[in-house]
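Removed: one protein chain of the complex. Kept in place: all other protein chains.
The letters A, B and C name the chains in turn, as written, and every chain counts its residues from 1.
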Amino acid sequence: MDCEYPLDREKQESEVDPMERIENHPILGETPERRKVTFTYNGKQLEGYEGEPIATALKANGVMAHRYTAKTHEPRGVFCAIGRCTDCVMIVNDMPNVRTCITPLEEGMKVQTQYGVSAEPDKEAM
Amino acid sequence: MKIERYDMIVIGAGPAGLSAAIEAAKKGIKPIVFDENEKPGGQLFKQIHKFFGSKEHKAKVRGFKIGEELLAEAREYGVEVVLNATVVGLYPEKEITVKIGNEIKHYKGDAVLVATGASENMVNFKGWTLPGVIGAGAAQTMMNLHHIKPGKRVLMLGSGNVGLVVSFQLLQAGCEVVALADAAPRVGGYGVHAAKVARCGVPFYLSHTIVEAEGEDCVTGVVIGQVGPDWKVIPGTEKHFDVDTICLAVGLSPMSQLLKQAGCEMSDTKGGYVPVCQEDGATSVSGIFAAGDVSGIEEASSAMIEGRMSGATISCYLGYITEEEKQARIKELEAQLDTLRQGMFAPKNRGKLVEKTEEGIAVSMSLLENGYVADTEIERYPGVTKQEGIHPVIECTQNIPCNPCQDACPKGCICIGKNITSLPVVSKEHKCIGCGMCVASCSGQAIFLVQENVEPGFGEVTMPYEFLPLPKVGEKGIALGRDGKEVCEAEVTKVRTAPVFDHTNLLTIKVPNDRIMKARFYRGENGQQSAK
Amino acid sequence: MSNTADVVIIGGGVVGCAAAYYLAKAGNTNVIVLEGTKSIGHGGSSRNGGGVRQSGRDVRELPYAMYGIKHLWPTLSEELGVDVEYTQKGNLRLGKTEAHLEKLQTLAKNAQSVGLDVRMVDAKEVKEICPYLSDDIIGASWCPTDGHANPLTTTLGYYKRALEMGVRFYTDAEVTELRKVKGKVRKVILKDGTVFEGETIILAAGYESRYIARTVGVDVPMTRLIDECLVTEMQPHMFDIMLGTAGADFYGHQAKHGSFVFGSDCGYEEVTDMTDPSKLITNAMTLSASCRAIMGYVPALKDAKIVRSWCGWLDNAFDGVPFISKVDEAEGLILACGFTGHGFGTAPAVGLMLSQMVAGEDTVVDITPLRYDRFKPCR
Partner (left out) sequence: MMDIQEKLKEIGPYVEAEDDGMLVCRCEEVTKGEIRKAVHEGIFTIEELRRYLRSGMGLCQGQTCGKLVKGIVARELGVAPSEVEPASSRAPMRPIEMEILAEDGGVAHE
C-alpha cells in the first residue's frame, strides 16, 4: 500500500515555537534547579531536564505531534498527561508505544516519532 | 509466589485514601496505601488554590499543602505509603496484584479500600484529536508539576469549578486565556471562581460550544458557536480565535474499574458508574470499601471526610473499635459532611437554577451568564456596604459552605454565623483597621478593602493579587472592572506580602473616588501579568 | 411477533449463529435464536484464541475440521460481508523435550491417517518458519493448512448476516426448561416465563446446555473449565502463523490488528470455584503465569505490553470431542455442545451440518462418533 503519511520530514515534525518553561510561579515559587541533559529527537540533538517527562522536554522544544496513527495517519500529541490516554506514545530507545508523558527523560535517550507502531513513515503499520 | 498480608489495603493516596488510612492508623491498624503516581495526594497536588470550607475542612489551605499535610500525618501514624505502585487487578479473596518497579507483587487485605478517584470526561468535536487539545488535568499537570506552560493562547471549554480554577491557574502561569466557553447557559462552578477569571479580562461564552479545532499538525485556532435549545450550533454565530491550545474541562467520571473487576455491584448514576455503596463506604462485596470520587464525584474536602468515615468503618469491621465507637465517629463526620453539602451547590441542587440566596436576595444573573456581578447588582449583598473610612467589601454572592473570613478579621467586622453557607455580613459597628487579613483569607478572592478620600477626590482599593511580577509602589497602570474592562488609570500605592497571606499578595491602588466600587483588578503598563 | 418457528436455536454463540445462517442460506429463515445474556457471542465464542486448526485434533473431529478449512473458511469474509480475518499460514506446535516430540509425533500420525498434511520439523526449520521463537525449541509439528481468524467478528458476522436474512434473534433470553408436546421436544421456556416453540430445537448453549437438556431427561457428560486469554498492545507485524505447544503452555497468534492474542493457564483451572460463574473474574496468578509461558517460547515479545486479560468457560466433553447429535429419546432436539475448546475453528462446518440435520439431510461428513450416548461405564 502506498504511504499516506506526510513525507516531508521537516513538516511532520510539527515544530512550533518552543513553549516557555515556568521558572518562577506566583504560588509555587521558583522551579528547583535540575540537571540539563541532551537527547535525540528524530536524530536531532535537543536539550531537556533530567527526570522530567519526555513530553515536557519535547514541548519545551516546540514538538507537538508525537505520533501518527495507524489507520488514518493523524497526528497526535499529549492529551491527558498522566499516562491514561496513551496518545503521546513514541518510539523511545527503539521501543514503540512508550508513554512520553510519564516516562522520565534520561541523558542520551533516542526519541522518535511513531508511525502506527513503527519508526518509519513508509512502513505500513499492520 | 509470595502473598503479603495486611489488615487494610488502600488503593489511591489521594484525599480519600490517605484520610482513611490515617483514621484507621489512629485506631491501631497498620494500613498500606498504594498509588500509581510519583507523588501522593492525588489531584490535590495540582491544586494550587485555597480550599473552601471551615477550619476542620482545611479551609484557606492550598490543595497541594493539604496533600503534604495529609502525607505527613499519615507518616506520623505509621501508614505505609507506596508510590509508583500501579494496582493491576483486584481479585477474589481481596487479593490485589501491584506493579512496583519491574515486578508484580501480590497482597491480600482483610479490608480493601478503593479510593482511585476520577478521570476526566471528554467531548468530541471536529479536530479534537489534534495535538494541542488537552484535558484540564493535563494543563494542571504541565504547569504545576512539570513547570511548563501548556500553551501560549488557550481556549477553555467548561465553566465548572475545574474549568474556572484551571483558567485562573493558566493566567497565573502566564498563559493567555482567550475565552472560556460552555454549552450550558449558566456558569456551573462557584461564582467567586468565575469572577476572578472574568476580572482578568477573560470573556465568557455561555451557551457556546466548540465547532472545530483548526490546524494541520497541531492546533492553530478554534471556532466556537452558540448553541440553540437543541444543543446544535446556530449557523452564523461562529467565532474564531487564534489559539495553540484547547483545554477541556467537561466533568469527571469515577475510576471504578477495579471495583467492577472485583465483582462489586455497580450502578449507573448521573454522577457516573459507581459501586453500590452504603454511606460508610461498604460495597456489596464484604471487606471491599470505596471512598472519594470513585463512589461519586464531589470536592476533595468531601473526599477527605468520606475517607475518614471509611477508615472508621474498616476499623470496626476489623474489630479495632466497637460498633458504638464507630457510630459515634460516623455521626460526627456525617455532620461535617453535611455542612459541606449545603448551599447552592449542594448535590440536591445539581442542575437546578437557584434564583434566590438563602437570605432571599436575587442571585446575580450577570454572574451566571458572564462570569461577573454587574456593577448595578453588587450593592444588594450584605458584604457590600458603604462606610466612612477603610472597610471590607465582600463580593460573596452565593451560598457556599465557607467561613474563613469570619475568623480572619481580628476586629469582628465580618459575620457569617452558625450557618456556614450564609453570605458574610459586614458590620458597621466594628472598626476596620485595614489589616487585609480577610482579603488574603478569602479562598474565592472576593474581598476588597476600599476607602474613599485618601486624598482629595481619590480613594484606594486593596485587592488580592496572585500574579508575577508583583507591581511596585508608584507604578502606574490600568484598573480593570469586574468585567475585566478598563475602568480608569491607577497608581500602585501599597504592596503587602507576608507569610501569613500564603502567597496572596495585597495590592493597593489609587483610583478616583467614583471608581472605588468598580476597580477590582490591576494591569501593569506592560500588559498581562505572568509567571516567569 | 410469533414465538413459534421451524427451528429454535438455544445459544447465540458462534455455533448457534452459524447454524442460523446456514439454515437461512438453505432457505429456511423461520428460525429463532435465543441468547441468554445481553450480548451475542458472550460466551466462549468471543473468548477463545482464534485458532482454526486441524492438527492436534481428535480423529473424530478431523473430518469436519478439515472440511471447514477446505470449503468454508476461505470465502467466509466475502459470504458474511464482515472481515473475519481468516489467515491460513500454518500452525507450529512446539516442543522443548523429547517427550514433547513423542507426543507431537503421535498426534501427527493420527492426523496423517485421515489425510491431513502435518509433519515434524526440526529446530532449524522451526526458526525458518518463525525466527522469533526461542532457541530452547528442539522441534515441532507443522501443519501448513492450519490458521487463525477473528472470533469476535466471525461470531458477529454470522449473526449480522443471519439477521439480515430474516432470522429472529432474542437476547437476554435465558432458557430454563425444555418441554415436550405429545412426546416431542417442542417448547422452550425462558426464565421470565416466555414460551417459544419449534419443530426442531438446537441446543448450543455451552456448558449451560447440560442444565437445559436435563429438563427433558438427558444428561450430557461434560464439565466446565475456566480458560484465560490475554492480548497485547498493537505490535509491528512479526508473523502470521498460529502457535501451540506440546506441553499446552499457551497458544496464540498475531492478529491482523497487530496485537497478539494468547491463551494460557496457571494450573489452578481444574479446581477453580467461582461463586458466580457468570462474573468471569480472572485468576490473580494467571496473567503472570501466562506471560512466563509465552516468553518461554517467544522471547521477542518481552517488551510487549498486555492491555487486557479475560476468561471464559470451556464445555469439556468427558472424552474431549463434542456432542453433535440428535437425541433418540427426545425427538426434535439436536445437541451441539461439549466443544472442549475446539468450537470456534469448527463452527462453520458444525453450523452447516446442523442445518443439514434439521433438513433431514446427510451431513457433509459422518459424525456418528459424536453421538450423545457414547459414554460407556469403564468397569
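The working rule: a residue touches a chain if its C-beta (ideal position, glycine included) is under 8 Å from a C-beta of that chain, and two chains touch if they have at least 3 such contacts.
Bear in mind the structure is a predicted one, so any value in this text is a computation, not a measurement.
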| item | value |
| --- | --- |
| Residue among C:V7, C:A289 or C:A330 touching the omitted chain | C:A289 |
| Sole contact to the chain not displayed, among B:E103, B:D230, B:E324 or B:E429 | B:E103 |
| Residue of C:L133, C:L152 or C:V188 in touch with the missing chain, whole complex considered | C:L152 |
| Per the touch definition above, residue among B:K260, B:R380, B:K431 or B:K494 touching the missing chain | B:K260 |
| Subunit B residues touching the omitted chain (full complex) | 1-2, 36, 86-89, 91, 97, 99, 102-106, 119, 121-126, 128-129, 253, 255-258, 260-261, 268-269, 273 |
| Chain not shown, touching residues in subunit C | 1, 38-42, 46, 152-153, 155-156, 159-160, 163, 166, 168-173, 190, 192, 194, 232-234, 257, 266-267, 280, 282, 285, 287-289, 291-296, 301-310 |
| Subunit A residues touching the omitted chain (full complex) | 69-72, 74, 76, 79-80, 83-87, 89, 97 |
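Methods note: only the chains that are shown with their structure count from here on.
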| item | value |
| --- | --- |
| Maximum inter-chain contact count - chain pair | A-B |
| Inter-chain centre distance, subunit A versus subunit C - centres from mean C-alpha coordinates, in Å | 43 |
| Distance from the mean Cα position of subunit C to that of subunit B, given in whole angstrom | 53 |
| Subunit B - residues contacting subunit C, complex | 1, 88-89, 91-92, 95, 97, 104, 106, 261-263 |
| In the complex, subunit C residues that touch subunit A | 233-237, 254, 256-258, 303, 305 |
| Interface residues, subunit A side, partner subunit C - complex | 70, 95-97, 116-118, 123, 125-126 |
